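Just below is one structure, and these are the notes that go with it.
One protein chain omitted, others in place.
Presenting chain A:
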């Protein structure tokens, strides 16, 4: 089984009003040294067998991202078993 992560981001020249709204909220947390926030989307795909890079690229280019306004990157990642060892964020223990 192969696991592939596709990250989709708005192209740099496309206005990201959601990112701006988040950046504008940060001072309320007392954080004043952030100059920019941009929001994207992470998509995890699992293949039953091996991942064919060409097919992953086709999925990303034709459906997951709109190349008119977005860029994407593809990375194959290790088996999800590694997740079990991850410590949940904010766990008081």
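The criterion applied here is as follows: contacts are C-beta pairs under 8 Å (C-beta built on N, C-alpha and C of every residue); 3 or more make two chains touch, one makes a residue touch a chain; residues count from 1.
Please note the rule applied: contacts and distances are computed from a predicted model.
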Looking only at "Cytochrome bd-I ubiquinol oxidase subunit CydA", "Heme ABC transporter ATP-binding protein", "Molybdenum transport system permease" or "Phosphoribosylformylglycinamidine synthase subunit PurQ", the name UniProt gives the absent chain is "Phosphoribosylformylglycinamidine synthase subunit PurQ"
Write down which of A:1, A:21, A:34 or A:77 is the residue touching the left-out chain.
A:21
Looking at A:23, A:37, A:51 or A:64, which residue reaches the missing chain?
A:64
Pick out the residues on chain A that sit against the missing chain.
13-15, 17-18, 21, 63-64, 66, 68-69
